[in-house]
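Got a structure for you, written out below as structure tokens; questions coming shortly.
All protein chains but one are shown in place.
After this line comes chain A, so read on.
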Amino acid sequence: MPDAVADLWQTLPVMAQDIAWFVLLLLPALVVGIVVLAGYRPFALVGAILWRFRWTSLLFVALIAVSVGIGVGLIAQERGLRQGTARAADKFDLIVTAPGSEVTMMMAAVYLQPVDAPLLSGAVYNEIASHDRVSLAAPIAFGDSYRAAPVIGTTADFVSHLSGDLATGRLFATHGEAVIGARVALDIGDSFEPAHGAGPAAEEGAHAGAAYTVVGRMRPSGSPWDKAILVPVEAVWAVHGLPDGHGPQHEGALGPPFDADYFPGTPAILVRAEELWANYALRSDFTRADTMAFFPGAVLARLHSLLGDVRQVMSVMAIVTQVLVTAGVLAGLVILTRLFSRRLALLRALGAPRRFVFAVVWSYAAALIGAGAALGIGVGVAATAIISRVVTARTDILVRASLDWPELHLVAGFVSLTVLLALVPAFVALNRPVAPELRA
């Protein structure tokens, strides 16, 4: 039988599985509600209590909502960050560098984090570029900057690969031209002089006289490349006093083919093949003693798997935090029921069954929990949007987090657990003696 259930489960669409999980997680709350309320309709009385103690009730609802909202917001953010980093690496099928750390070189070549890296020779570049399965081999030469924007030496084909059609302007066509990312604080026609290096240690004036003029702006990519300035790789070599990758007979030429004898080197090469299988074949071909080939997506997946463990911890912590907050609220509720204990005692003196009084107190607590959880989803949506903006601004990686089924599952589990806990104040209220409460 379990095998049959497992087989049936596997045949369900993902959406159906998510809905089924949601219902299953909410089921304990529904069952408890049906059992507690069986035969009674205490809703009018519960509504009256909610209204009578509206400010206290609102405070409890707000506490639960903030707790739920921040919990689900943080978990949604983790997913948004994972998807954002993956989208940012989407255009980088295969990277070839000198042997070293894949993570370090991915951070440098894909996320433009400054690093000193050994260079690949012109012979290696030409071997890659002339490989029969390679459709694009672009040098990615980093090291210079302008203000906070990294200046990257590459080819016009790479700009087209990264941006497709430009938002405005055109591709660079001479050594002194540049294409800027969507969020670079320059305009078409502006000129600038790059600094040697990046960050606080960048040497301003080290490339005096080597000015670039902006001729194009790329479309937004949601990656750190939106804040990058792309120039011909030949220009980067030239401003460093190196040969420009072409022999004397091709002076001023831009882009491949390069002459290996005049190729000063590049720290990374983006390699693209049309088919996934060909990328794997290329990776195999260029994983050797003098080169390292890696998929940024695979490196990211390894990092994401670490995040996955963090996510599980975060989920548990979110539930624990929410349950603790709710336990506090329910403890407060025990005290609150003392406020209307005289009314409950009166109800019982008038002949109301004990179970009806139990149902009233439980329904009141369940209403606070339900309203808090529902409002918490709204708080979660708002928290997710705010945190996404902050993360995007700080990392230059577009994070578009939104609540999804995992967060709704978390809320459903939280509601079921806390609704069960809400039986406690109901029992406490029920066990108060009637006569002393009436005399009080």
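Here, a residue touches a chain if its C-beta (ideal position, glycine included) is under 8 Å from a C-beta of that chain, and two chains touch if they have at least 3 such contacts; residues count from 1.
Definition applied: contacts and distances are computed from a predicted model.
Colleague: According to its UniProt entry, is the unseen chain "Copper(I)-binding protein", "Cell wall polymerase", "Cytochrome P450" or "Peptidoglycan-associated lipoprotein"?
Modeller: "Copper(I)-binding protein"
Colleague: Where the complex has a chain not shown, which of A:Gln17, A:Ser130, A:Ser191 or A:Ser284 is the residue touching it?
Modeller: A:Ser284
Colleague: Which of A:Leu26, A:Val46, A:Val72 or A:Ala89 touches the chain that is not shown?
Modeller: Hidden-chain contact among the options goes to A:Ala89.
Colleague: Among A:Val184, A:Val233, A:Leu300 or A:Ala426, which residue is in touch with the absent chain?
Modeller: Going through A:Val184, A:Val233, A:Leu300 or A:Ala426 one by one, A:Leu300 is the residue touching the chain not shown.
Colleague: Even though one chain is hidden, which residues of chain A still touch it in the full complex?
Modeller: Contacting residues on chain A, toward the hidden partner: 6, 10, 79, 82-87, 89-90, 276-277, 279-281, 284-285, 295, 297-298, 300-302, 304.
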